[in-house]
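For reference, the structure is listed below as structure tokens.
Of the protein chains in this complex, all but one are displayed in their positions.
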Amino acid sequence: MSSIILRSVSLVSEQIVDLLITDGRITAIGRDLPSAEIEINCEGLLLLPGFVDLHTHLREPGKENAETVLTGSQSAVRGGFTAISAMANTFPVADTAGVVEQVWRLGKSAGLCDVYPIGAVSEGLEGNKLAEIGAMADSIANVRIFSDDGKCVSDPLLMRRALEYVKRFGGVIAQHAQDPRLTINAQMNEGSTASELGLTGWPAVAEESIIARDILLANTVSSRLHICHVSTKGSVEILRWAKSQGMNVTAEVTPHHLILTEELAKSYDPIFKVNPPLRTQEDVIALREALADGIIDVVATDHAPHPQEDKDCEWSAAAFGMVGLETAFSILVTTMIETGLMGWDRMIEVLSTAPAKIAGYSDQGQSIEVGAFANLVIVDPKAEWVVDREMMASKSRNTPFHGMSLRGEVVHTIYRGAVVLQDRKLTGAVHG
Amino acid sequence: MSMVLDGAEITRSLKRISHEIIERNHGVDSVVLMGIPTRGATLAKRLAEMISDIESPISWGTLDITLHRDDLRLRAPRALVETVLPLGGIEGREVVLIDDVLFSGRTIRAALDALGELGRPRSVQLAVLVDRGHRELPIRADYVGKNIPTSLKETVKVYLTEVDGRESVEIEAGRL
Partner (left out) sequence: MKHLLSINDLSREEAIAILDTASQLETLTQGNMKKLPTLRGYTVVNLFFEDSTRTRLSFDAAAKRLSADVTNFATKGSSVSKGESLKDTAQTLQAMGADAMVIRHSASGAAVRLAESGWVDAHIINAGDGTHEHPTQALLDAFTIRKHLVDQERDFHGVRVAIVGDITHSRVARSNILLLKKLGAKVTVIAPPTLIPVGIEAWGVDYSYDFDRELEEFDVVMMLRVQLERMNEAYFPNGREYSRAYGLDDLRLNRLKKSAIVMHPGPMNRGLEISASSADSIRSVVLEQVTNGVLVRMAVLYRLLGGPELLNTGGSL
């Protein structure tokens, strides 16, 4: 394999170095290193470990018109991700070894980033019967995260058994916290805005009550719980309490919940329809603070591509979800770095090291040092750019950020030593 | 801008029209006046007063034609004005329609339609303060205060004290 040199790249320690990559690993870091086959001038750019997403909807198999493993991988690379986690709510559902292995193989053949399948907790995501969790764990896909995301595991007994069952191989249950009875036909955050718009409310308590229950369940059975897309201030308070008690729970927040609020629903444009829904400014502030101070462990995109017809309709008929891989980093720079809420060290944690650790992706989220896997992203931390949905690599266009000006831009992405994104463009190079 | 009638001339024209109405109808026993708002209604009131002084009391009303116009696509919607029937109605009467300026004739066409909704007069006559020409329909006035030849680019403005606080008829060069 070829050798690559990153010339004059900045580290978060503010050092400026040259970095040599050979055979997929970092082989030298220093000043004035001799030239290599591929030379990339990184003056003024910042080097970070490749990002890791714990929550990606790739839609394949079943809804290839919205996204495929390949286009999702391309979108990931554009966003600086070197590992993504494919949610189980495909058609068929990823509830057997067969389906997770298929996704895993599609990820390998795309060769742009690690694609780790997430397995379903229950058969068909129906919440009645455990899926073949053990078989998925033992498969070639080596599944460690299980989630019914899109639906909540609402039956407390099933949730308890799932938490217990994954202990055999150190797995984790990622819960989509949404009490289904409290959110029948829910369309947006419950509150005066929803009442004014005549849209059925999705109350915060429907998320918070499940989080509280599951934290207690996980603690009872000494297992690991991960909370998907935390969206309310109350959830943050519950997590704060659980962590203060030393309980084994981790949590993610999406980029969109760090920047957008329910006010956007006033347009009735379903581009802003997402689950959990956009909340209030107060929630946004609480989530940002929680991410900065470690109550929330990671940022996960909940990248949810949808074809145009699923958004080109009235609000209640539209699908929930937003694409997010290609804007995640910039949203974080805009909301967390530019505001001074957190520094670059914390950025590395929330986008790379912490998610890699939660998921057990040992090749990812490594420190930038000699011998580490070359899963890297080089960003321009100061660049200002305007989101253009037509420029996205994702097959879908449902970004709520179209036309928005953001800070911080992904410039190059290196996956296991292959330059898969160079100067903001997909190179066509693949690994393997 | 040039003035074509001053206050005194307007009054003189109206007086003449009053006499003509009386003469043509052999008195005013069966005549009612219907003014087209806004300024046509003002003129109707004045004519009614003059005729009452000269001959005998005559009743008058107003006729809103807004909803009978055929040019809604070209104009902003207007507040509607009340249509007031003269005492005794219009059924079987000689109705004299009164307006300030006669131009294309479309207002009068709309007024005839509107009048048709209210009843069936024995005859309909038309009195205008100014006839500026450029008719687009086969309509003519029975009583005219003053004929003023104009170009299509010009605008004829009628100012009446009750509405505008001053009294004159003026021609303005139109904007191109």
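The chains carry the letters A and B, assigned in the order they are written, with residues numbered from 1 in each.
To be clear about the criterion, a contact is a pair of C-beta atoms (placed from the backbone, for glycine too) under 8 Å apart; a residue touches a chain by one contact, two chains touch by 3 or more.
All values reported here derive from a predicted model rather than from experimental measurement.
**Student:** Where the complex has a chain not shown, which of A:I16, A:L158, A:L197 or A:A383 is the residue touching it?
**Tutor:** Touches the omitted chain: A:L197.
**Student:** Which of these, B:I17, B:A48, B:L102 or B:V124, touches the one chain of the complex that we don't see?
**Tutor:** Counting the whole complex, the residue in contact with the absent chain is B:L102.
**Student:** Which residue among A:W315, A:F373, A:F401 or A:Y415 touches the omitted chain?
**Tutor:** Touching the chain that is not displayed is residue A:W315.
**Student:** For subunit B, which residues reach the chain that was dropped from this view?
**Tutor:** Those residues of subunit B that touch the unshown chain are 36, 64, 66-83, 99-104, 106-107, 113, 117, 130, 132, 155-158, 172, 174-175.
**Student:** Considering the entire assembly, which residues of subunit A contact the chain that has been omitted?
**Tutor:** Listed in rising order, the touching residues are 184, 187, 190-201, 203, 267-269, 309, 312-317.
The working rule: only the chains that are shown with their structure count from here on.
**Student:** Provide the C-alpha centroid distance between subunit A and subunit B, rounded to the nearest whole angstrom.
**Tutor:** So the centre of subunit A lies 76 Å away from the centre of subunit B.
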